[in-house]
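Removed: one protein chain of the complex. Kept in place: all other protein chains.
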C-alpha cells in the first residue's frame, strides 16, 4: 500500500499534532507526518544557537527564520497533502503562508478552523480542497483516502 | 523491476476494476491500482458523514466533493498512467474530468469506450495515448510495458 | 488597461456566446473571447474537408478532432480565464474536458450550470473558481475584475 | 521601455495604494498597478450581489470569496512583482496568502511592514526579495528597476 | 484579433515556406512565421564565420550548431504552433528534433509527411496534434483557427 | 547507494543493449535499464494484436504506435538519464524523437553516434550532455557517476 | 517583426554594454537590452539609500543585494536570451549566478570569455548555448536570429 506524507502546519503552542500521530497509528494508516519545530523556544533560538549572536533582535529573528524556513521548505516539498490548523490566538501568518505555498504548488490543502474565523479566512478557505472544524474531521478525511 | 501506479477512473456502479486487479495478480505484473471510492452510497454521503449536516442538497454535494476530490487529487498525482472507462449510462463527467486532468498533467491516458460513444468522445479520445474498447485490451497494453 | 482573453467552452448548438460579446462591448470591458468552432456542421466536417475522405466514420471523427483540438489547444493556452457552460442536453464531454484542462493548467475556471445538474457536476464544480447559474452572472463576475 | 505590472496586496481600509499610483505618474515610471477590490463593502457583498441570497453567512462569505479570488488569481498571474503591505490592524490572512502565492510562483515579493511586526512576520519576510517599512521605500525600489 | 506565431521546421533545400507566407498574406491571417536559417550554405558556415576557424570538421559543425540552435530555441519558445515538414530526402533529424521539442513543451504540433513515410514516422505522427500530407492542408488548418 | 534508471533509445534490430546490462552487472552499478520493445515484429504487430484488425496499413501503424508510445512515455518519465544510439542504417526518427523529448524534459542525454554521422546529427549532438562514439564509452560515463 | 529582450550579465566597471546598444541600433535589430545597475557606487549604496543605515557592513551588503536582486530577477524573467561576459578581473560570482539561473530556467545562454579563462569556466561554458570570445561575436550571433 502506498504511504503518504502529510505536513501539519499551524501553531506550536500545544500538542494538537499528537491526535494525528496517535489515531493514524491506531487505525493503521500508512501516513508519515512532518511539520515545523514544535519546541517553541528552540524555534525562536535556533538562529543564534547555530549562527551565533546577532547584532539586533531583527537579525536574531532573521537567523532563526533562515533555519525554520529551511525545515519547512524541505518537508513541504516532500508532502502529498498539507493540513493547516488555525485557531483564535496568535497571528498565525506562518500557517497562512504554508497553506498558500501548498495551494500554489498544487498540493491538496485541508484547512481546520473554528466557526468564528469563517469571515477573516474566507478567501483562503475558498481555495482549500477541504475545510473542516476539527482535527478529528481532517483525520477522518485522510483515512478515507485509504478505504477501498 | 520498477512498479507502476495506475489510476482507474470511471463509474463506480459495477466492479469493472476487479478484472484489472485479478489479471495483474495472475500475470505477475508489478502494478498498484488506485481510484475513486467504489462504494457509491459512501461516496455521496462522505461529506455529511465527516463535516456534519449541510444546509441544502447543493452544499451536501459540495461537502462530499471536497473529500472525493481530495482522494482523486492525491492518487492521480501519484499515478504513472490513467485509465478512464466510459459506458453508455450516467453522465460520467467525473471520468471526463479525470481524463483531461491526466492529459494536462502529461500523464499517459488510456480510454476505454464502447463503439457507440465514438462520436461524442471524439475530441477526448483524439488526445488520449491509447483508445480501446474493453478493459481486457487496456490490461494487455499495460502488460506490454513489462515485456523485455 | 490590461485586456483579458476568455475562452468560452460549451455547446455550439445555440448562440449563447453572443450575450458575452454584446455585453462586453456595451460595458466597455477589454475582453477578447475565444472558443470552439460554432458552426456545428463545419466542426464535424472539418477533418474530411481538409484531410480528405477517411476510411470509416471513426476515422472521419478522428480527423475532425485533430483539427478541432488544434484550435482548442491554441486558444486555451492563450486564455486568462475559462468559462464552461453546461446545459441539459448533449453529453458535453468536450465541455468537461476543457474545464478540467483549465483546472490542471492553473487557469481560473467559471462554470455555468442549471440547478438540476448540481449533483452530476458536483466534483467538477467543487474545483472551479466560481460556479454560477447563468451567463449573465459570469459576465458580471468578469466585469468585477475591472472595477477599481 | 518595458512596462511592469505590480500587484498591491494588503488591506483595503484606507487608500495607501494612492501613493503608488501618484508617484509612479509623477516620476514617469511605466508601471501598471493591480490589486483587490478596494471598496470594502462591495468586496463583502459581491457574492450575493452576483449569485443571489445564500443560505447562511458562511456560504455568503464563500460566494464573495469565489469572486474575489477570481480577481486576485487573474491579476496575480499577470504581475511581475508583488508588493504586500502589513499593518497593525486586522488579521490580514489574505495579505499573507497573496505574499506566499507570489513566493511559490517565483514572483519577486516586496513586503512592507512596521517595526513592531518583525517577530510575527519573520518567516514570511525571510523569504521575501525585499523587506521595507514604508510604501515610499517600496516605490523607490520599483523606480530603481528603471534607472540605467 | 490575436495574432499567432508559427515555427516552420523542416528542410531548407527548397522554398516550401513561401506558400505559407504567401497564402497567409492573401487570406489575411494574423500569423507570423519563424524558422531555421533558410540559406543552407550560411547555415553550415555560420560557426566559423562568427567564431573563426575551428580545429576539425567536427568542431566546425559544432560551432555552427551552437548558433543554429540558439536561433531555433529562441523562436521555438516564442511560437504557438509548430509545423514540421518531412520529405523523402535527407535524414531530417533536425526536423524530428524540433517536432519532439514541441511535443514535450506542450506546443501543438502539425506534421506534414508524404504517404511513403507513414511507417518510419509512425511514433512521431501518433503524438502530433494533426498529421497532413501537404503544406496546403496545414495552412487550411491554421486558417480554421481564425474562423468564427 | 542511490540507484538510477537509464532509458536506452535506439534501433531494435540487434542486441546492443546487452552490453549495458552485462557490464552494469559485472561492475556492480546500481542502474536499471528501460527501453522500447526489442522484439521488432511484436513492436509492429502490437496494435492489431491488442486492438484488432485495422482498416488500412496506416491505421495499423497508428494502433501500434499508440501502444509503443505508451511504453516509451511511461519509462522515459521515470528515467534519470537517456542514452540514444544512432547508427548508419534506418531512419531512426524514433531515436531522434526520444533524444529531443529528453532534452526538453531537462533529462541529461548521452548520444552515441559513429563518426560519419557527425554532420547530419550536429544540432542534436550540440544540445546533448555528452556525445560518444561507442556504447562502451557511454557505460564508462555512467560508471563515473558512482565513483566517490 | 518580433522583438527580443536580452539580459547582459557581467561586470559593471566599464561600458562594454555600449557596443551592444550601439550596434543594435546601427544594424536595426529589434532588441531591448536589460541588465544590472551599471553605476557601481549606486549599486553598493542602494540598500542604505532606500532602507536607511544598517547595523553592520554585512547587513549593509545584504540590504543592497535585496534591491539589486529584485532588479535582476524581474528583468531576467522577461528576457529571451542571456549574455554573460567574464573577464580577468573581479570574482564575478554574480555573472556565474546569472548564467546558471538562465541555464536552469531554460533560457538560451551566450557566454563571452577570454581564452585564458577556458579552464576555470569549463563546466559553465559546456552547458551554455554559445561560447564566444568577444562582445562583437555575441552581437553577430544575435543578428543571425533576424536574418531570413
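Letters A, B, C, D, E, F and G name the chains as they come in the text, with residue numbers starting at 1 for each one.
Throughout what follows, a contact is a pair of C-beta atoms (placed from the backbone, for glycine too) under 8 Å apart; a residue touches a chain by one contact, two chains touch by 3 or more.
What you see is a predicted model, and the numbers here were worked out from it, not measured in a lab.
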Can you work out which residue in A:40, A:57 or A:73 touches the chain that's missing from view? A:73
Give the residue, chosen from G:8, G:31, G:50 or G:64, that touches the chain omitted from the document. G:64
Subunit G, residues in touch with the chain not shown (by the definition above): 57-58, 61-62, 64-66, 68-69, 72, 90-94, 96-101, 103-105, 118-127
Since one chain has been left out of the picture, which residues of subunit F touch it in the full complex? 2, 4, 80-81, 106, 108, 110, 129-133, 137, 140-141, 144-145, 147-148
For subunit E, which residues touch the unseen chain? 55-56, 59
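In the analysis below, only the chains that are shown with their structure count from here on.
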D-G or A-G: which has the larger count of contacting C-beta pairs? D-G
Note: subunit G sits from subunit B at a C-alpha centroid distance in Å of 49
Calculate how many whole Å lie between the centre of subunit C and the centre of subunit E, each centre taken as the average of the chain's C-alpha atoms. 30
Would you mind listing the residues of subunit D that make contact with two or more other chains? 66, 69
